[in-house]
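Structure first, commentary second.
Note that one protein chain is taken out, while the other chains of the complex remain in position.
Chain IDs A, B and C follow the sequence of writing; residue 1 opens each chain.
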Amino acid sequence: MTRFIWHAVRLLAAFLVAGMAVGLAFTIVSLPPASPELALTVADNMTKSGVSHPVTAVLLNFRGYDTLLEMAVLLLALVGTWSLAPIQEMPPVTPVAVLDSLTRLLTPLIMLTVGYLLWAGAHAPGGAFQAGALLAALGVLLNLTGWRLPIDATQCYLRAIMAAGLIAFLLAAANGWVHGMHFFSYPHDQAHMLIQFIETFATLSIGITLFTLFLLGRTAPH
Amino acid sequence: MVTALLYGLTGLGLFALGLYALITQTHLLRKLLAINVLGGGIFLVLGGLTRRLADNLIDPVPHAMVITGIVVDIAATALGLAIVMRIHALTGHTTLPEERE
Amino acid sequence: MTLIYLMITCFLFLTLMAGMWRILRGPTAADRMLAAQLFGTTAVAILLILAQLAEQPAFRDAALLLALLATVTVVAFVHRAWQTISESEDESS
Partner (left out) sequence: METLTALTLAFDVLLALLLLLTAGFALFGRNLFRAIVLYIAFGLLLALVWIRLDAPDIALAEIAIGAGLTGALLLSAWARLERSDDNQAADESSQSGQDQTRTPH
C-alpha cells in the first residue's frame, strides 16, 4: 500500500514539475527583448569604478553589498560545519613518489596562477573568487597527497585570515565615512587601491575557508 | 539570439530535472547533486536571458550575480555534506527518516 | 579558417560523446574516472579553439585553469575512492 502511495506521489511530482517547466518555458519564449539599460549604466560609470573590467566593478564596487554578504555566507557555512560534532580523520596517506614530485611541480604553478588571476581581475576575467577557489583547490591537492597542512580550527591566526576578507571589505566600506561620503562609496582616486586591498584579503579568506569546508568539519584524532 | 534562448531553455530543463530528483530521490548525496544541478539550471536561465542583448553588448550585472551564486552554492554543498556525514554517523542511514521504506 | 576550426570543435565534441558512453558503461570505477578526465582534456582543446574563434584571450585562462585542476579530481579519486573500492573488493572476494 505504501508503495502504491509512493508511486502516486512520484507521478504527481512529475506532473507538477513538468507543468511548471512548460509554463516557465512559455514565459521565457514570450519575454520582451532584454533591456540594455543596466549594461549601459555600468558602461557609463566604468571610469568611476577604479577598475577596467566591468564584472569586477560590479562585484566590488557597484554591488558591493552582495559580495560583502556573500563573504559572510561563506563564514556562516564554516561555522555551521564546525558546530557539528568532530568527524573522524581519514587514515593517513602513504606518500607516493609520483604524486610527491607532481605536487612539488604543480604547487608553484598553481600559486603563480592564483597571483595571475588576482592581478588579471582588474582588467580582464578573473578576480578574488576564481583565485580563492584555485587556492582552495591547491590546499585540497596538498591535503590529498599526504602533506599535513597546519589547518586547525583552534588556531587563532587561521580564524583571523578567514575573517580578513570580510574585515577588509568593511574597512574599505567605512572609508567612505572618513571622507564624508556614504557607507560603501569609494573616493574616486582611491577606488583602485581599495578594490585591490579587498581582493587580496578576500582571495586569502575564500581560499582558506573553502579548503576548510572541504575537510567537512573539525577533525578528531584517529 | 537563438543561442542564448537555447541555453536559457536548457537551464530550465536542468532546473526541472533537479527539482524532480530533489523530490523523488531518497539518498541524501543524490539530493545534494540535485540541488547543484537545479542551481546550475537557474544560473543558466539568468545568463541565457540576459545574453539576448544586441551583439557585443554584455550585461556584467548578471555575471557578477552568478559568480556570487556559484560560491554560495559550493558553501551550501559543503555544509550539506557535513550534515549528511553527521546523519550517517548518528543513524547509519543516508536517507531521511520519513523517506525510509 | 573559421570553418575548419568549427569543424574541429564539432569533431572534438563527438569524442566527448564517446567518453560519455564510457562513463555510462564502466565497467570499473577507474574507467569512469578516466573518461571524465578525457572530458577535461577535450574541454581544454575545445576552449583553446573557441578562444581562437571568438578572439577572446580570456578563454585560454579557462583552459589553463582546467589543465591545472584536472589533477585534483584524479588525486581525490586515487587516494579516497579507489582505496575504498579496492578494500571492499578485497573483502568480498
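Convention: contacts are C-beta pairs under 8 Å (C-beta built on N, C-alpha and C of every residue); 3 or more make two chains touch, one makes a residue touch a chain.
Remember, it's a predicted structure, so these values are computed and weren't measured experimentally.
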Displayed partners of the chain not shown (whole complex): A, B, C
Contact footprint on chain B, counting only the chain that is left out: 2-4, 6-7, 9-10, 13-14, 17-18, 21, 25, 27, 29-30, 32-34, 36-37, 40, 43-44, 47-48, 51, 58, 63-64, 66-67, 70-71, 74, 77-78, 81, 84-85, 88-89, 92, 94
Residue numbers in chain C that touch the chain omitted from display: 2-3, 6-7, 9-10, 13, 16-17, 19-20, 23-24, 26, 29, 32-33, 35-36, 39-40, 43, 46-47, 50, 54, 56, 58-59, 61-62, 65-66, 69-70, 72-73, 75-77, 80-81, 83-85, 87-88, 91
Residues from chain A at the interface with the omitted partner, ascending: 55, 87-88, 90, 117, 125-127, 129-130, 133-134, 136-137, 140, 144, 210, 213-214, 216
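As a working rule, only the chains that are shown with their structure count from here on.
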Residual chain groupings, excluding chain A and keeping positions: B | C
Dominant interface by contact count, named by its two chains: A-B
Chain separated most widely from chain A, comparing mean CA positions: C
Chain A and chain B: spacing of chain centres that average the CA atoms, whole Å: 16
Centre distance in Å when chain A and chain C are each reduced to the mean of their C-alpha atoms: 24
Residues of chain B defined as touching chain A within the complex: 5, 8-9, 12-13, 15-16, 19-20, 23-24, 45, 49-54, 57-61, 63-65, 67-68, 70-72, 74-76, 78-79, 81-83, 85-86, 89, 101
In the complex, chain C residues that touch chain A: 57-58, 61, 64-65, 68-69, 71-72, 75-76, 78-80
Touch list for chain A against partner chain C, complex: 90, 93, 99, 102, 106, 109-110, 113, 117, 120, 124-126, 130, 134, 137, 140-141, 144-145
